[in-house]
Each structure stands twice: as C-alpha cells, then as structure tokens.
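Only a single protein chain was left out; the remaining protein chains are all shown in position.
Per-chain residue numbering starts at 1, and chain names A and B are given in the order in which the chains are listed.
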Amino acid sequence: MFHRESGVFKTTYAADMALYPLPIAKWTMIALAVIFVLIVPMMVHEYYLSILNLIFIAIVGALGLNILVGYTGQISIGHGAFMSVGAYTAANLAVKLGLPFWLTLPAGGLMAALIGVVVGMPSLRIKGLYLAIATLAGQLIIEWTINRVPAISGGAQASIEVDRPSLFGFAFNTQGRLYFFLLFFAVIAIVATLNLVRSRIGRAFVAVRDQDIAAEIIGINIYRYKLLAFAISSFYAGVCGVLYTYYFGIANYEQFQLIVSIDYLAMIIIGGLGSVLGSILGATFVTLLPIVIRIFMENVGGLFFTAAEMANVISGLRLGVFGGLIIFFLIVEPEGLNRLWRNIRSYFRVWPFSY
Amino acid sequence: MTRFVRSVLGVAATTATLALGAGQAFAQKEVVFGLQCDRTGPTANVGTVLCPGYQDYIALVNSKGGVEGYKIKVLEIDNEYKVPPAIEAHERFKKEGAVLEGLYGTPQTAALNKKLEEDKILGTSPGFGTSPAADGKRFPYTFPIAASYWSQGGAAVAFAKEKLGTLKGKKIAYLFYDNPAGKEPLPILEDLAKAEGFELRTFAVPAPGLEMGAQILDITGRYKPDFIITHLFGRAPSVSIKELKGKGFPLSKVVAFVWGSSEADIIAAGGMGTAEGYNTIQFAGVGKDFPVIKDIEAMYKAQGKQPPKEMDSTVLYNRGVLVAALHVEALRNAIKAKNGAMPTSEEVKKGMEAVKGFTLGGLVPPMAITPTDHEGGGWVEVWTVKGGKLERTKAWFQGNRPVIEKHLAADASKS
Partner (left out) sequence: MGEDLEFFFALMLSGASIGLMYSLIALGFVLVYKATDAINFAQGEFVMLAGMVVVTVLGAEAPLIAGVVVVLLVMVGFGFGLERVVLRPLLGRPVVAVIMATIGVAAVLRGWGPLVLGIETRALPLPIGDEPINIGPATLPPIQVLGAVVAVLFFLVFSWFFKKSRMGVAMRAVADNQQVAQAMGINVERYFALAWAMAGIVSALGGIVWGAMLGVDVQLALVGLKVFPVVILGGLDSIGGALIGGLIIGIVESLAAGYLDPYVGGGTKDFAPYVLMILVLMIRPYGIFGRRQIERV
C-alpha cells in the first residue's frame, strides 16, 4: 500500500494476483492492524471513535454497492432498501427468537441477498437507465411493504428495538467497544471483497461489465453472474443494515430511504468505481465531509457571517460542496480518489528521479 | 517503514492530545447545550424557522446575564434528517460536555433513545418521536416535553366534540400521512370512536403528499364526514387545505395536527384569506403577543438590527422558543438545586423533571414534567384562522387524557 517497488518483476499469474505483491505489503498490513486495533482505540477520544464507527459501517455498504456498480456495471438505486431488509430480518430474529448477532447478521445478509436477486431480475432484460429506474421502484416498493406489514415492521411505529450485541456475556455497549465490533466486520468485508474480485467470479463480473457479449461468447453465463452480483451486493447491504441496527439499537425503515441509496452511490463515485480502496476512501470521505466543513466553518466562518446566518450557510455549503464534488470527480477524475492515490504513488515510485 | 510508523504514531498522539485538550478547554462559567436541526433535508421548512427561535431565546437569556450566572453556549448541528449525522452530532455534544440536547426528527430520535440512556444525557423531542416516550420510566432520558401524537389525537377528538355538540352517530375522517408518525394516533382515535360512538374512516396520503385529489374526492364526495382530522407533513397540509376548499368542504370542520398548522402551510395554500376557519392544534403559543417575544424584538433593536423575518412565522418560531425556554428552565432548576454549582447532565435531567408552573406568559402550557410523565401532560391549544390571522379558539387543555394514559400504561406493560 505505502511501499515503493523499483520495478515489475512478476513472472507468474499467481504473483500478479497475490494479495500481498511484496513482503513489505504484508508488513504494512500488520502495521495498520496494530494501529487500528491497539493504538487508535487507546489514544483517540470517543467522539472520533464514533465517527470511525460510522465509517466502518459505510465501508461495508459501499463495498457491496461497488461490487454491483463498479465491478459488474449494473446500476442500483435500491441499496438503502436492501439495508432495511437486512435490518428488519435481524431485528425480528433477535427480538422474537432471541438469536445472538452472529446468527442474525448472516441471516439479515442472506434475506437481503434473496430480495436483491428478485429486484435484480429486471437486469436480465434491461440495463442502464431502465435498470436504474427499476431498482428505484424496488426501493419504493420495499419501503411500502415494510410500512404496511406489521409482521415485518413490528407495529405502527415500524421500528424494532434490539439490545446491544454481546459475545459470551460481553456487551458491546459503548463507542469504544462497538469500535471493535464494527472494525471486525469492516475488515472481514474488505478482505472478502479483495478475495472476491481476484477470484473467478470477480473476473467474470468485470467481463460482464466491460463487454457482455464477449463475456457470453467466452462462456460466462451472464444471467447467472448478474444475479450473483445483485445477490452479493445485497448481502453486503443487508449486513450493513444489520450493523446499523445494532449500532443504533433500533431497526427503522425511515433510516434507509432513497437518500441513503444516493449517498452510497456518491461514495463509490467519489472513491472510485471498481476499486476496493476506492470504496474505503469514498465511504470515509462522504462521512467526513460534512463534519470537516462544519468544523472549518465554526472556526473560520465567523469572519464572514453572523452567527444567525451561519447555521444556514453551513448547511447550504455542505450540500453544495457535496454536489459540486460529485460533478468535479465525474468530470475531472472519473476514477475517483482511488486514482488520485495511485497518481501520488506512481509519482513517488520514481521519486526523486522522475525522468 | 519505521519512519512511517513513527510519523503515524506522532500524528495519532497529537490528535489525541488535541482532543483531550479541547475537552477541558471550555470556560468555567459556561454551559453547553446541543441542538440538532434540519436545515437542508425534507423538513427544512420547519428547521429553518424553529432553530432560529431556539437560538434567539438563548441569546436573550445570555444578554440578560445568563442562567444564575452561567452563560449558555449552543452548539447547533444540522443532521439533514439523516440518522448517521445525528449520531455524530450526539457524540460531538457529548465530547463538548453538553448537559442536554435538542433532538430533531423521528427516526433520529428512535436511533438515539438508547444512546441517550447509555450516556445519561437528556434529549428533547417536541412534537416528534414516539408517543410511548412520554413514559419516563421506559425512556428515562427522552423528553417529548410537548403533546405527543397520541395527545394530539385525543385533543382533536375533544375539539370535534365541542364543535359538533355530540359525537354520537357522527362521521369523522382521519386524513393522514402514510408513515409511522401518521399512523401513530390510530389506536387512540379508534378507542375514542368506540367510546364516543362516532364512525371513523382513515384516508392515507403517501409521501411526499403533493397531490391528494382522489382522497379528498373520496372524503367529500362519498364519505361526507361531519369532521375531518388531518395529520400531514411537508407541503401536504397546504395541498389538503387547497383541495378541501376546492371541493367546498367547510374548513371550520377541519382540525390539523401540529405539523400542518404553521403560517407557512396556510400561506402556501393561498393565504390566510383562503383558509378562513381552518383549525390548528398547537403545542406552543402563537403570535407575537408574549412578553418573551417582545423581549427578543427589543434585544434586536438594542443591537441596532431589525428582528429577523423568521419571527413572522410565529407558530414554528415560538416552538423553538418553547424548547429553548424549557431547556433553560431545566438548567436553572439544576443549578438552584446545587446552590449555584455547575450541574452534571444527570442533574439537569432531574431539573427537567422538576419543571412546573412555568408558562412564559402563556407561550408555554401549564405543564408539569415529572419523573414518570416526560410529556408534561400533553397540553395543546387550538388556534383558528379568523379574519386573516390565527386566533386562539380553545386555550390550553388536555383532550381525553384518561385514554392516553390507558395506552401509555398498556404500552409500558408490553415491554
């Protein structure tokens, strides 16, 4: 990740596909692990941990959406609805059957995957804009169903409270403890995605995205892989929804409305389509952006605006900058933050002899 | 590599020091209030008026020397009506040492209930959140501090009864926004229908409710009710006023819940003239005829400024003032109980539970918040559009309180 190779010396495919291209990459990972597992939780204020927690959850969701949109080239504006499917599945299981999180979490993911396949069905016939609108319809229909069916929603409030997750009697009930809980799943999601995209399935996804007809000719069953992409992506979304549920202590479909789907799309566009690191960077960036803008304005804005104006200015500015950045990245750097990071790396790879 | 690790460690250490430093930096005689708001999201039309009301009242208190010698610092965070930013806002408030926080939004309140309890910081959810939260035993740190949707439902039926004389054999239509908040008063209305002997039919308006021609036709053309109770959000109240007026239904036989009752809703429907007779339920006083509003105007004049135009939208602005006033009152009680020492957030919570007989010249209802009743009794007023402005038609009252209490008790025993 941070290392600088002096050239390309790979002689086998296996070497090219390896998770750690050089031994030093492994050391980087170990260092990162030490930082995140030992140093950060010990030295950082709980407030920053809570932001990291939100980022971890967002990473899981963004990775899932990137598998679908970035790697397979299908569009989905229904990611938020899949999260709510996962959330309600887990909450119902946790409350009605008293199941622990290590059962409800995969169950929520699987249920979301199932619904995701159903919503993804139109992708077999249509693509592009039409698929986008079909998934939008999926989002609205799922919301409608949850709101209407008390057996799912748990009554008129459409919200189900769940207890904090606990393992062997140890409850994850503070930001510091939830940090480990969420970090664990974020890491699993990252490693799983890294392995997925360099596997046979991942390469099939990319083939479907790049040239579906050619993909079919070389023997990839594109129907199967498209639905698989929807299933895997929705599984991530479902898990993300379950994590939100445990983090908030409640499942509520109003937490997963259309705007959430759009936020997640923004994450992967800004971070970089078709890139694991991009998903991570995008999730981090979109979560941090409003916070950074606000803290910046709290410190600097007083020079230009009165206190009364400020509240509206901060809000408007945030939305404006958010939209502006999406446009900026689309036009100037369509491969997102991931590309910027690669550019920086390739600059330093030959530094200081750049010629 | 090692150099890299070292530099990361350095950055982490610096951040941590800064964070700890910032935590201790706030001045001795200053109390921090957290306020969440929505100024850009789907309820921005409320937030952009309500939150200035809150800020202005706090500014007024500070300009008069603060609360028992303590200045109040308000930290306002726009949560965009999204949940993750609401969580971040809460954690920020906690880090800055806020003794209480104003919540904003029903899903946000739902997601924070548990955190408030874990962190022992009280949060107020006036006019949103869930009705069972009035039960202080079940939700110890959540304070609706204003009539819940259940209480509003009870009050709406009481008002209809007063208007119609008796409800026996009458027909009442309930036109509601098709979301959890809209459905919340249903059990109360159904209970009252049985008890009072009226017929109740419900008509749902799906979000965003920009159009409800068919529902209004169904109500005025087929059902032909004696009275209509509306519970709508966003632009939907304006549309309902317009459509009902268009179908010739007398607006004096309509009563709207609190989020369909602001001046903006009526103006957008075509102005006060159009909505003559429209009844609205209010949990804060309406208009500028209160000493505290005059004081805020005077404060602006003293600074050589015009009072802001948000003040003209008195329904929402006054609600902001009400929330701020109750927050300040809770703090005042807590400081007094400690003989002037800086209270903790738990002591402020006790202070809030001691708020009683604090009416601010009629802007705040004669509520009594107790450890068991965090709603303060569910008081409302009815204001009616008369001659181009909102006039009080029914002063502070609690509608059908026994039914609400029965449901609160039933809900408490359920969990």
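Going forward, a contact is a pair of C-beta atoms (placed from the backbone, for glycine too) under 8 Å apart; a residue touches a chain by one contact, two chains touch by 3 or more.
Values in this document were obtained by computation on a predicted structure and should not be read as measured data.
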The one of A:Val44, A:Met83, A:Ile220 or A:Ile269 in touch with the missing chain is A:Ile269
Per the definition of touch given earlier, which of B:Gln36, B:Asn79, B:Ser125 or B:Gln215 contacts the omitted chain?
-> B:Gln215
In the full complex, which residues of chain B touch the absent chain?
-> 39-40, 42, 44-45, 48-49, 178, 202-208, 210-215, 217-218, 221-222, 234-235, 238-239, 242-243, 245-248, 264-265, 267-271, 274, 309-310, 313
Of the residues in chain A, which ones touch the absent chain?
-> 69, 73, 75, 122-130, 132-134, 136-137, 140-141, 144, 147-148, 212, 222, 262, 265-266, 269, 273, 312-313, 315-327, 330-331, 334
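Convention: only the chains that are shown with their structure count from here on.
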At what distance in angstrom does the C-alpha mean of chain B lie from that of chain A?
-> 34
So in the complex, which bits of chain A are touching chain B?
-> 2, 24, 27-28, 31, 35, 39-40, 43-48, 50-51, 54, 57-58, 144, 147, 153, 156-159, 161, 164, 173-175, 244, 247-250, 252, 254-255, 259-260, 263, 287, 290-291, 294, 307-308, 311-312, 314-316, 318-319
Where on chain B does chain A make contact in their complex?
-> 1, 4-5, 8-9, 12-13, 15-16, 19-20, 23, 37, 39-41, 44, 48, 51-52, 55, 76-78, 80, 82-85, 87-88, 91-92, 94-95, 106-107, 110-115, 118, 130, 178-180, 183-184, 186-187, 206, 308
